[in-house]
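Here the complex is missing a single protein chain, while all its other protein chains stay put.
Each chain gets a letter, A, B and C, in the order it is written, and its residues are counted from 1.
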Amino acid sequence: MSAKIPVGILGATGIVGQRFVQMLEHHPWFEVAWLAASDRSEGRSYEEAARWKLPTEIPTDVARMQVSSARPDGAPRLIFAALDASIAAELEPRFAEAGCAVVSNSSALRMHPDVPLVIPEVNADHIQLIDNQTWRKKSGGFVVTNPNCSAIGLVMALAPLEHKFGLETVMAVTMQAISGAGYPGVASLDILGNVIPYIPKEEEKMEEETRKLLGHRNGNGIRPATFGMSAQCNRVAVEDGHTESVSIKLKSRATAEQIIAAWQEFRSEPQQLKLPNAPPQPVRYLSAPDRPQPRLDADSGAGMTACVGRLRPCGVLDWKFTALSHNTIRGAAGAAVLNAELLKVRGYLS
Amino acid sequence: MSAKIPVGILGATGIVGQRFVQMLEHHPWFEVAWLAASDRSEGRSYEEAARWKLPTEIPTDVARMQVSSARPDGAPRLIFAALDASIAAELEPRFAEAGCAVVSNSSALRMHPDVPLVIPEVNADHIQLIDNQTWRKKSGGFVVTNPNCSAIGLVMALAPLEHKFGLETVMAVTMQAISGAGYPGVASLDILGNVIPYIPKEEEKMEEETRKLLGHRNGNGIRPATFGMSAQCNRVAVEDGHTESVSIKLKSRATAEQIIAAWQEFRSEPQQLKLPNAPPQPVRYLSAPDRPQPRLDADSGAGMTACVGRLRPCGVLDWKFTALSHNTIRGAAGAAVLNAELLKVRGYLS
Amino acid sequence: MSAKIPVGILGATGIVGQRFVQMLEHHPWFEVAWLAASDRSEGRSYEEAARWKLPTEIPTDVARMQVSSARPDGAPRLIFAALDASIAAELEPRFAEAGCAVVSNSSALRMHPDVPLVIPEVNADHIQLIDNQTWRKKSGGFVVTNPNCSAIGLVMALAPLEHKFGLETVMAVTMQAISGAGYPGVASLDILGNVIPYIPKEEEKMEEETRKLLGHRNGNGIRPATFGMSAQCNRVAVEDGHTESVSIKLKSRATAEQIIAAWQEFRSEPQQLKLPNAPPQPVRYLSAPDRPQPRLDADSGAGMTACVGRLRPCGVLDWKFTALSHNTIRGAAGAAVLNAELLKVRGYLS
Partner (left out) sequence: MSAKIPVGILGATGIVGQRFVQMLEHHPWFEVAWLAASDRSEGRSYEEAARWKLPTEIPTDVARMQVSSARPDGAPRLIFAALDASIAAELEPRFAEAGCAVVSNSSALRMHPDVPLVIPEVNADHIQLIDNQTWRKKSGGFVVTNPNCSAIGLVMALAPLEHKFGLETVMAVTMQAISGAGYPGVASLDILGNVIPYIPKEEEKMEEETRKLLGHRNGNGIRPATFGMSAQCNRVAVEDGHTESVSIKLKSRATAEQIIAAWQEFRSEPQQLKLPNAPPQPVRYLSAPDRPQPRLDADSGAGMTACVGRLRPCGVLDWKFTALSHNTIRGAAGAAVLNAELLKVRGYLS
């Protein structure tokens, strides 16, 4: 018998579910033991049920695993959830109530006052919100979430600046990859040779999640950050990697060198704790004038590093720059796995 | 013999040169009579010299025309110029000096204080700068320019707002088509499934050209507009059509309805004069939540209409919206042809 | 009242349905009078029901038309049908039975022995199969079909060669555009930067339809052509235009010049009758070594011309060449409209 912690994946057949399977294949602490998806998949082997879309091979043992129905009975305690928001709103509480530690990538509960929305490098202390949760008190179960794929790269780039110089204003325009829309997701006729200047609810999520992530604990809750924030979200013909053109105004003056140093030197709890999926360098500044680019940089730090580049003065705010992060690794499955690693070290999984 | 005005094209074999040939094929006033390109092309037929890249067929008579060397002798008076900036800086003055009316798409002389930078719908009155030009005084020749392909769609969207409400701040992030870089231009390995967050000198051009275009005549010169302006320019995998995510702050309050009405009702001199290439509606507001899109809307008004959409409040400035225009028609060849049409009506070509 | 023939479109909201609307906007003989789609669309305006995907604007009068349910009552006599095969199998006979002239783009009845499968340039005489149809005898209604979008370009390229030299063997490998799969059709994650070497049932259709199209009337039926035929079908990241790499063996020897002449000089009934959508030149040979290409040549002859190029000796069969045709114009809506134009001239619509 393996000494690893058995984990389940809710929504295992989708694009993010597949990333969970891929990232957990050789995980030192966790081991996929249970897979659930929609009724249509129940009882079939994972290989049959999932249309595997990743360029690496489907792990052999998982391929043969039978897909369970999405009910807590028989599920392991630790559950990674990659469900659509509407389904998550119903299922995640049910699993938490049944005592599961639900590490969710869904937006359903992110803004719930008792649910931590966490990037371990940024606001690991928010995790204590768990203790407010009724589920936790009743059954030991709880829900922890990671942010939207468009918010995470931005917030990783902003966090070192907020800590050192303070943020007054943030404006971001995204150029987001198609994998962020799941499968089948974006129709090829809509995106080939095209830009779609709209992703439903994405701008709202980016704005409010960014403020919660950079907010501060305040009694039992989180007081969101108060900087001005505006996001515009576009879909482009890129497979993986969300690129963002960002402008910021800082509270205290900073030179380009100081900002770049803040990024390059930024290390945090996951790095100190050497969590298995913590990238050695969470934020990396690229000095070439035309970087970061999704094709070249999305996989930086095994997809867990946020890249920034093109720092230059902004004619309206103080500075502008480009940020990039892998949307299904750092922005989804990898975010959740890192959250679970933090939970384990903090004792929440025992 | 045709009664049409004979015109020449400098840089006739490039992407913009080809658009000139295409747009002039059935022009009621102008007729291609002379084509010039680099020495490599001299003496060859246009068909051989140009690698025709447009989906319409190369006009038969132009196909057989012999490519001349890029010297003013033998050239007609009206010259459309589609040259790289470094070559334009040398050749355009030479043609103006020789008495030619040079209608240029190049950036070389756009910011020259005596050279009008014109969008006929926006600042037709700037055309009078011509009379300051030394060439004009000596030989009758002159240079008129149109803006960069990234500035033109933005300025068409801004002009009605500047006129009605005043602009205080403009921030724009572009997602620009590959045809804007000419041929061979962007390498496919660089852009397929990718975003390049950098176009050399583009942001500077957008910022300064936008202010000159929306500036006001002041004695013999132009006093640039003074609003705050910041641009970020990206290349995306789109063939034609630059998309821009824009945020603005207005001097006087306006409702969404008032802004949309300002766009929809905007008509100007080219429409009143019924210039052949004037679009009936220069700015068109699309109410669908996911428009404008380059694939669907770049050809609006035969590529001469700027489309806007997604007007909504901005969390930092007042409003945000998406703008789109065809970069090699409205943003290049069509812009120059419309300028020439204005020049003709104003008597500058006789 | 218009003197034009009122027409209905079954499946009006899909990609091919939209092409019908676009192509019929200024048709000299036909006028869209009735639109039907799935129950979901019934009662809504066409503009609301269809997600318009074409770069030209939706015709204003059609935009406001109300979508009817897909039942024959109230439908005009002439019906263009752009339905999925399974639905067509049920609905097309129902409309024919009710007396409608159903001009169908669906595969459902193409191989039915009494249903003509027609390309007017190739086998206009097959149209007489109509008289065998039970519907025709009972109600005057009938069904006429056009081939699969992958077969049509191939057959137009083959027809002049079959007529002049005879075909012994045909091998074709297709690279098909995404619009051929309808909307939403191919998921962008499946095709961006990719090739899918499989289109369900496409190879079978290409093979059997090619033989029926080039077959001969034999009593009351069609005796299919007997040449050897093999097709391999691939999907590529192209919006419109199916490209095919073809190898052929001829029954009698022909030189390259003779083959090219056979293509270039090929004219047929639609050209002689000057049918409104007949391209002046149905097959066009391009001599440039790298043509035809979908981006540059799919719109040739307003999308109704099949382009061929790269004729050269084949190391196994006699000759190889590249063929290209627009899959939603010549390969779908345009094919059906041309069939209807032939039917009118032949008196089948009165």
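As a working rule, a residue touches a chain if its C-beta (ideal position, glycine included) is under 8 Å from a C-beta of that chain, and two chains touch if they have at least 3 such contacts.
Small disclaimer: the values here were computed from a predicted structure and weren't measured.
Peer 1: According to the contact rule at the top, which chains on display are touched by the left-out chain?
Peer 2: Missing chain, whole complex, touching shown chains: A, B, C.
Peer 1: Would you mind spotting which of A:56, A:218 or A:255 touches the chain that isn't drawn?
Peer 2: Of the listed residues, the one touching the omitted chain is A:56.
Peer 1: From the listed residues C:123, C:146, C:243 or C:277, report the one that touches the chain absent from this view.
Peer 2: In the full complex, the listed residue that touches the missing chain is C:243.
Peer 1: Using the touch definition from the top, which of C:43, C:113, C:193 or C:280 touches the missing chain?
Peer 2: C:193
Peer 1: Could you tell which one of A:126, A:205, A:249 or A:295 touches the chain left off the display?
Peer 2: Only one of A:126, A:205, A:249 or A:295 touches the chain omitted from view, namely A:295.
Peer 1: Using the document's contact rule, name the residues of subunit A that touch the chain not shown here.
Peer 2: Residues 52-57, 192-193, 239, 295-300 of subunit A touch the chain that is not shown.
Peer 1: For the chain that got dropped from the picture, name the residues of subunit B it touches.
Peer 2: Counting only subunit B, the missing chain is touched by 15, 53, 178-179, 183-193, 237, 239.
Peer 1: By the contact criterion defined above, which parts of subunit C meet the unshown chain? Give residue numbers in ascending order.
Peer 2: Here the touching residues of subunit C are 169-171, 173, 175, 192-198, 207, 228-232, 234, 236-239, 243, 245, 247, 289-296, 309-310, 314-317, 320, 322.
Everything that follows uses one rule, which is that only the chains that are shown with their structure count from here on.
Peer 1: Determine which two chains are connected by the greatest number of contacting C-beta pairs.
Peer 2: That would be the chain pair A-B.
Peer 1: Just the number, please: Cα centre separation of subunit A and subunit B in whole Å.
Peer 2: It comes to 42 Å between the two C-alpha centres.
Peer 1: Distance-wise, how many Å sit between the C-alpha centres of subunit A and subunit C, to the nearest whole number?
Peer 2: 47
Peer 1: Residues of subunit B that touch two or more other chains: which are they?
Peer 2: 192-193, 239, 295-296
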